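Note that one protein chain is taken out, while the other chains of the complex remain in position.
Letters are used for the chains, namely A and B, taken in the order the chains are written, and counting of residues starts over at 1 for each.
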Amino acid sequence: MIAESGHYALVLALGLALIQSTVPLLGARWRDVALMNVARSTALAQLLFVAASFAALVTLHVTSDFSVVNVYENSHSLKPMIYKITGVWGNHEGSMLLWVSILALFGGLVAAFGNNLPLSLRAHVLAVQAWIASAFYLFILITSNPFLRIANPPIEGRDLNPVLQDIGLAVHPPMLYLGYVGFSISFSFAVAALLEGRIDAAWARWVRPWILMAWIFLTLGIAMGSYWAYYELGWGGWWFWDPVENASLMPWLAGTALLHSALVMEKRNALKVWTILLSILTFSLSLLGTFLVRSGVLTSVHAFATDPRRGVFILLILFIFIGGSFSLYAWRAPSLKQGGLFAPISREGALVLNNLLLTTACATVFIGTLYPLALEVLTGEKISVGAPFFNFTFAPLFVPLLLAVPFGPLLAWKRGDLLGAAQRLTVAGIVSLVVIALVWAWTYGGATLAPLAIGLAVFVIAGALCDLAERVGLFRIPLSISLRRARGLPRATWGTVFAHAGLGVALIGIVCETTWNSEYIGEMKANDVAAVASYQLRLDGLTQRQGPNFREMVAQFTVSRDGEKVALMTPSKRNFTTRGASTTEAALLTRGASQLYISLGDTAADGSIAVRIYHKPLVLLIWWGPVLMAFGGLLSLSDRRLRVGAPKPAKAAARALQAAE
Amino acid sequence: MTLWFVFALMTVAAIFAVLWPLSRSRPAGTGGSEVVVYRDQLAEIDRDMASGIIAAPEAEAARIEISRRLLAAADQSESEGPAKGNLKLRRMAATLALVGLPAIAASFYLTLGSPRLGDFPLAERSRVVDANQPLADLVAQVEAHLEKSPTDGRGWAVLAPVLSRLGRYDDAVRAYRNAITYAGDSADRRADLGEALMGTAGGVVTADAKAEFERAVAQAADNAKANYFLGLAAEQDGRKADAAAIWQGMLAKAPADAPWRPLVQAALVRVGGVAAPALPDGAVAAAKDMSETDRNSMIRGMVDRLATRLKQNGDDVEGWLRLVRAYLVMGERDKAISAQADARQAVAKDAERLRQLNEGLKNLGLDG
C-alpha cells in the first residue's frame, strides 16, 4: 500500500501542477484574485503530495521491499541503514524524484513566503514553476518511474554501486540539486517578468534572496562533490574537469554572474535586460547539467542511467524550455524599459566586467564539455578534452577577474574613482608583494608561477579586508567608533567580504596542492618505511575484517615525524560480495590544513602491497574557501534590510570622471 | 479496499486545494507591490545617513532616483485598475478541478500502477518464509537448559543434529562430543561427529573427521555413513580405486532397499567404478541425474563453507590451495584469482607458509 500510495501521490502532483500552470495565468489575465490565489494553494498541495511520494520511496528502501523494481535493483537487505536511505537518490529514478521534490519545495516556499510579491507576479512565477514541474513529473512517470512493481518479488536485492556507498553521497547530490533547482525560481521570475512585460528594481529585490539561496547550496554542493571525489575515488585528485563536474560548474559561474548583476539591478535599476537573460541562461545550464548527467550521454561514475528513451525525453524538455524562454526573451526584451546610466569606471562597470569574465569563463567550459559530444555526433570522431584545455582557457580568464575583485567594492556607484580605489588598496598590494617575495625566496628554484598565484590570492583576501577597514574607517578615526561602525555595517557587506576572501583562500589551497604536492608510489611489505615530505610511514601489517556487506583488507601505517610517532593510519580495500566489486578507502590524516593521504593498490605475489601516499600541503583550503563563500552568502541572505546604491552626485565626482575618461 | 479509500481521500484533498481559494468570496491578502519596496528604500536612506554610512549629497541623489521609481510604480498600479472577479472563469476552474484532476490521476495511475500488489517489506516476508524461526527459538531454549546442566547427555544428543542441520557446525561438533562423553559412545554418534567436522572444514574429510569415521567403523563395521565418508575421503585424496572398492563393498553387503543406495551408486559412477549390476537401469539413470544437479549444488555449498572458514582463519595453506583448485575446477577463474590474492594477504606475515602457498599455486598453473 505504501508503494501504490506513493505512486498515486506523484500522479496527483502532476494533476495539480497542470492546474497550477494554467488557472493562475487566466486569473492574471482577467485580474481575478481568487484564480490567481489558486497558484498558492496548489503549489503547497503539490509540495505535500511530492513529499509524501518521496517519503513513500524512502520507506520502501528502508523496509527493503523488493517488490519495487527500484528497491530491488539498488538496495540489499544487508546494506547499513544509512546507505539504504541515501540509496534512494543514488540511482536514476530516485534522484529524479528528489529533483522534483526540491522543485516542489521551492515552489512551496515561494507560495508560503511570497506575501510581499504582487499577486499577478506571484501567479506568473508559480505558473512557470508548474510548467517545469509538469514536464518533469511526466518524465518520471513515463520513463523513470520509481514505483514500478515486480509481481513475484525476489528474496534479495542487487545492491548499490559500492563506490556510491559513502556518506559523501548522502549530502552531496541533494545539495547540488538544491542549487540546480533553486535557480528555477529566478528562471520563473524572469519568464514571469517577460510575460508581464514589466520589470524594475523591485523585481530584483524580490528575486535576489532566491538566487542567493540557490547559489549557496550550489557552492556547498560542488565543494562537497569535490571532496567526495578526493577521498572516495582514491586518486587524491579533487577536480577532474569531468563533464559531470563541469555540468555543475557552469550554472555556478552563470549563477555567480547573476548574483552580481541582480545586485546592480536592485540598487541601480540598471542591467535589467541582461539580468533577465542571465536568469534564463543559468537555469538552462542547470537543465543541461541534468540532461548530461541523467541521459547517460556521458559515461562516468556519476552517470548511472543508460536508457536512450530518457535522454530523448530530457532533450525534448531542454529544447522546449530553453528554446521557448529564449524566443520569449527575443520577442519581449526589446520592449522592456531601459535602466539607469553609469560610467564605465564605477561599481556598475566593475560588476559588468565581473559578469563578462564569468560568462566567458562559463562559455569556455561549455565548449570544452560539449565540443567532444558535438564532434562525435557530427563526424563520429571521438576525442577527449582533458584538464590541459581547461587550465589553458579557464586560468587566463580568472586572473584578471581575481585582480579586479578587490577594486569592485571600493568603487562608487554610478561613477567611480579608479585611482582612489587603487590608493586604498595600496596596503593589500604591498602585503601581496611581500608574500610573493617570501614564497619565492623560500621555494627558490622551484615553480615560478606559484608565488605569483599565491600573491594574487593574498591580494584578493587583503583587498577584501581593506574594503572592510575602509568602511569602518579603521585607523582614521578612534577605534571605538570604528567598532561601532563595524557593528552597524549591513550584513550584506560582511557577506561580500567573506565571499571574496573565500575565493582567495580557495586559490591558495589550489596552488599549494598542485605545486608542492609530494607523493610516494611503490610496493611495501610489512615493516617497510616510506618517507613522504617530512613524515616517515611504516607499514605495520595487513589484517582482514568483515563488514556488514563487504570484506575489507586493512593496512595499518604508523606515521612519525623526526622519530616521534604522530598517528596511526588505516587505509583499506573493500570487496563487495554481491556485485563482486571492490573499492579503495583512502586514509586521511589532517595536520592543520594539510593532509597525508594513503590509498592501497593490489597485492603482489610476494605478499607486498602497492601503496600510494601523498602529502598535500594546505589542501583543505580548497574546501574551506567555498565554505567561507557560502557563509558570506548566508550573511547576505540574512540581511533583511533593503540596500540602496547611493549614486555619487556629478558635482563631487567631476574630477574623478575626467581622470577616468 | 483500504487502498482505494486512501486514494479517494488523497484525491479529495487535492481537489480541495484548488477549490478552497475559489470558494473564498473575499480573498485574503492582495499581495505586495513595488511601492512598498521603494518606500522601504527611502526609509533605508535616512537610516544610512543617520549612521554615517553615506554622505548627505549622495543620499539626496539616491532619494531623487528612488522617488522617481516610486512615482512610476504608483502610476502603474493605478492604471491597472482594481481587481475584478470573473465568475465564469472561476466556475470553469472548479469544474476542471472536480472532473479533470480525478480523470488525469485515474488515467495515469491505472495504466502505470499495480493497485492489486500489496507491500512486501523484508521483515514481513521473512516471517512467512523462514520456517527455521521457531526452530531457532527451540534451539536457544535447549542451549539455555544445557548451559545450566551441561552433563545432560540426552540433551546434547537431541541438540547436535539440529545444530548440524542449521549449519552451526562448530557448535554441533561440541554437542556431539558432549553427547559421546555423557550419553555414551556409539558408531552412529562417531559418524555424525565426523560429518559435523566435515562441515566445519567446508565439506572436506579432514584427518580428524576421518579418525572419527574409522572409530565408527571399528565399533560397527557396516555403519553406512562412516563407510560412505571413508570412501569420500579416499576420493578426495585422489585414491579413486580405494573409494570405488569401499563403496562397492557397501553395495554388495547392503540390503536392496537401503535408502542410501542411490547416493552410493552415484558416487561410484563418479569415481568410475561400476555400479552393482543387479539394479534395474532406471535406478542408475536416476542416480546419474542426481549426480548432475544435486552434486553441483553440494559441491558449491562445500566450497562456500570452505571460503567462509578461511576468511575467519586464514592460516591454513592447504585450505587455500583447495579453495583455489575448487574454483579452477568449477571454471571460475576470476574467483580463483581473487582467492589467491586473499590467500597471499592472509599468510603474508609467515615466510614459510607464503613459500608453500606460492609453490602450491604454481602447481595449479596460477602464478603472478
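Quick notes
Assume a contact is a pair of C-beta atoms (placed from the backbone, for glycine too) under 8 Å apart; a residue touches a chain by one contact, two chains touch by 3 or more.
Assume contacts and distances are computed from a predicted model.
Of "Nitrite reductase (NAD(P)H) small subunit", "Cytochrome c-type biogenesis protein CcmE", "ABC transporter ATP-binding protein" or "LLM class flavin-dependent oxidoreductase", only "Cytochrome c-type biogenesis protein CcmE" is the UniProt protein name of the chain excluded from the display.
Across A:Thr22, A:Thr360 or A:Thr443, the residue that sits in touch with the chain not pictured is A:Thr360. Listed residues B:Ala72, B:Leu117 or B:Ala211: the one in touch with the omitted chain is B:Leu117.
From the options B:Thr2, B:Ser149 or B:Asn313, the residue with contact to the chain not on display is B:Thr2.
Chain A residues in contact with the hidden partner, per the touch definition given at the top, are 1, 69, 72-73, 148-152, 154, 161, 163, 234, 298-301, 306, 341-344, 352-353, 356-357, 360-361, 363-364, 367-368, 371-372, 381-386, 388-389, 392-393, 396-397, 521-523, 573, 579-584, 599, 601-602, 604-605, 610, 612, 661.
As a working rule, only the chains that are shown with their structure count from here on.
Remark: chain A and chain B have CA centroids separated by 36 Å (rounded to whole angstrom).
Residues 2-3, 6-7, 10-11, 13-14, 17-18, 20-22, 24, 27, 29-34, 36-38, 40-41, 44-45, 47-48, 51-54, 57-62, 65-66, 69, 72-73, 76, 80-81, 83-86, 89-90, 93, 96-97, 100-101, 104-105, 108-109, 112-115, 117-123, 125, 129, 311, 314, 334, 338, 341-342, 344-349, 354, 358, 367-368 of chain B are the ones that touch chain A when the two sit in their complex. Of all the residues in chain A, the ones that touch chain B in their complex are 1-5, 7-9, 11-12, 14-16, 18-19, 23, 26-27, 30-35, 37-38, 40-42, 44-45, 48-49, 60, 63-67, 77, 115-122, 141, 145, 147-149, 151, 153, 155, 198, 200-202, 205-206, 269, 340, 471, 485, 488-489, 525-526, 541-542, 544, 546, 551, 553, 575, 580, 602-609, 641-649, 651-652.
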